[in-house]
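The other protein chains are all here in position, but one chain of the complex has been omitted.
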Amino acid sequence: MIGSRMRMLAARQYHISAKDSAGKVSTLAVRVHAGSRYAEKDGVAHLLSRFNFHNTGNKSALRLVRESELLGGRFESSVDREYITLKATFLKEDLPYYVSALGDVVYKTSFRPHELPESVLPAAKYDLLQAESCPIKKSENLLYNVVFRNDLGKTVLYDGVQKVTLDDIKTYADKVYTRDNIEISGQGVNEADLKRFVNDSLFASLPQGTSLAKETAPKTYVGEARQRSSEGESVAAIAVPVAKSDFASYQVLTSYLTSALSDLSSLISQVKFDKFSNAGLFSLYVKGADAKVVSENIQKVVAALKKGQDISVAKDVAALQLALKNETEAFPEQLSLDKVKDFKLGKFGYAAVGDVSNLPFADQL
Amino acid sequence: MLRIAPRSAFKRTLASHAKPQVTELSNGLRVATHSNDQASSATVGVVFGSGSTAENPYNNGVSSIVANLVKSEGALPAAKAGVQLSTLVGRDSQSFLASYASGSGLNKTLDVLQSQIANALGTASDSAFTQAAQQTLKESELFELNNHAGRVSEHLHATAFQNTPLALPMRGTAEAIQGLEKGDIQSFALNHFRNSNAVIVGSGNLAHDELVKAVESQLSLESGEKPVQKKTSTFLGSEVRLRDDTLPKAWISIAVEGESVTSPDYYVAQVAAEVFGSFNAAEPASRLQGIKLLDQIQDYHLCDSYNHFSLSYKDSGLWGFAAEISNTHQIDDLTHFTLKQWNRLTISVTGQEVARAKSLLKLKLGGAAMDNVSIANTLGTKTLALGAAPDLTQVFEKIDAITVKDVKSWASSRLWDQDIAISGTGQIESLLDYMRLRNDMSMMRW
């Protein structure tokens, strides 16, 4: 009795959120502050993410897949700069099974030595190949590296430059899979049920730990990176580090530049705004087969942004896009967009990928 | 024996589970909604029961041009109103959908929709029409150049339904698009964008009555009968090969005639496709799936990925698989083992395989109905085809009722020793000829 109460108390310290729905399918997401920024060696976070859903002390990877497909569910694990996210999508009535399966993965993955070369490394290599065939992804990595250098600037995917051993991955797993460092969110899930099942699962056995999330603003830099590449099209991209207080205006700017409200939208291939616990990065990409056209377009875009733009017209669109995103997102984010007015581009990081001989330098923009 | 937590121990349903509703207005226009009061946004739109099958070889691509016209002309007014437009073109349907943040906004969203349909009917400038046609042409060129899997699928339709409406590519052909003028596009829209051929759909956070009222006062389409389709699509066993050894891999697809949307065996065919499901060799979990075909494929890495499908249209359907192959010298092995596994559906598919397929199909259908835009689109196409969209609960009941015997009897009549359509591109030298493949559709003894 006392034991169970103690467990209840302990479990209260979890970050659990849930939203019920009338749908037939639920998703359960476990978000861990374990992305590449927290890893001591490059690529450890990626390999750990790829190690998820392999053999655990309770269940082999094969059994997990076979049981879960009979129930009607699937798993995925993804990694970015901030988080490793474990996600299960399943038919609503099977919640207990999936809570316990995710608990197993986080607490009891066996890290068998043969799994690394047989299954984890090939999958990681595939991820890297996919990412490297995309010039926008390549320039995004360069921009992060230029703007943040360390921390958020670290590379996400494992590329073998720093050798990672099984022990590195195990140590990292012990460091990040702690109670204070994870958040659990359920969609289409009853909150009381979720809490009860979490208590009964191996999540309750995780060590307390401390949250690794960073709050102080990171140091940022202005710089330039260029990478010759014959694969894919040429890309010229700029990025601006964003302080937490400016998230709203960059959110609106992102919507503005991708909607018909701005004349620039036809020149721009992609605009991204990534938000982290202590900073964000706004990045803008111009892509094309002809590097000379790319060069002209990026110059036009930067010149227009430097002049300043009234972006308040895009508030409604931004609010809608945020609402649409939050509807399917396991961890919705709230932003008040009311006060956003205009935007003027100041200093920025710059990256060029592809036919760099025909792409401008940062000081020419 | 498998230990599964007893399902009855944990069951919880929400009281506010809303079912799809349909109302027919006095002018023949139908309004269908599937609302969800917990959503923070809503989607309304018009779904017309005419897509590429309503075209002919001389105006093929006109639906895509209309979609592009609406997208480009509507982008600015929509953005100003805080509305997001999506246009979708299918073979049997075409949708114009608009999402807005819930609360107010229904009226101005309908205004945007109405003005965009008016644009398609001819109020847009000549240059806007030309631009939309150019855009469509560019898209179809990019599709031809980059999307090999998609190209194989289009050609599979083209050969399977040759000389009938389903054969026409959804994006149109370059020859047809280049010859189209504003008048052609306008007359297509005038003929098809009519009350009798349309469903107004709504999903997300909006009330059915509210939408019905707003549509009655705000939205009007042409009246008149919907155009009668002269030809029904029929399946013909045949093959098309676009061999191109300069491409890095091979992409192939093989299919038999599947079920139409109205067929009573619609879900049986879907379950049968899900028995083999999909596979991606790069994904460790995908390699562990309980699909017997994978044992043979993985030993020799016969393909990089495959996907089994059951596509259904108004007149007919396609049931088969598409694969991407880097081991291009062993395509004959891949097709042989796959077709032999298809034989097993008739003679020895197991209860475990069918149970797995049923669960995964339910997951697929339930998971597809997550965002408002796809809910609205499905709602519209189903209402057009069946008169009303079935509720997911009913669908799940239907799937639950499917037995191994149903799958076997479906397979023995639709799959066993049936004609096939074959399509492939890339390095397909080792894709066997029609007769060799056709012979694998049955066995003399087993």
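The first chain written gets the first letter, and so on, giving A and B; residue counts start at 1 in each chain.
Quick note on the criterion: a residue touches a chain if its C-beta (ideal position, glycine included) is under 8 Å from a C-beta of that chain, and two chains touch if they have at least 3 such contacts.
Note that contacts and distances are computed from a predicted model.
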**Request:** Consult the UniProt record of the chain that does not appear here and report its protein name from "DNA replication complex GINS protein PSF1", "EKC/KEOPS complex subunit BUD32", "Cytochrome b-c1 complex subunit 7" or "Metaxin".
**Result:** "Cytochrome b-c1 complex subunit 7"
**Request:** Have a look at A:S17, A:S60, A:S277 or A:N326 and name the one touching the chain we're not showing.
**Result:** A:S60
**Message:** Can you tell me which of B:G74, B:G105, B:G290 or B:G367 touches the chain that was removed from the display?
**Reply:** B:G290
**Message:** Looking at the full complex, which residue from A:G57, A:P113 or A:G308 touches the chain that isn't shown here?
**Reply:** A:P113
**Request:** In the full complex, which bits of chain A touch the chain not displayed? Write them out.
**Result:** 60, 62-63, 66, 70, 113-114, 118
**Complete:** For chain B, residues touching the missing partner are 1-2, 290, 292, 351-352, 355
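In this section, only the chains that are shown with their structure count from here on.
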**Distance between chain centroids, defined by C-alpha means - chain A, chain B (Å)** = 30
**Asked** Where on chain B does chain A make contact in their complex?
**Response** 2, 4-5, 7, 10-12, 14, 16-18, 36, 38-41, 75-76, 78-84, 99-102, 282-285, 288-290, 352, 355-356, 358-360, 362-363, 365-367, 369-372, 392-393, 396
**Footprint of chain B on chain A - complex, ascending** = 19-25, 50, 53-54, 61-62, 65-67, 69-75, 89-97, 119-120, 122-123, 126, 190, 193, 259-261, 313-317, 319-321, 323-324, 326-328
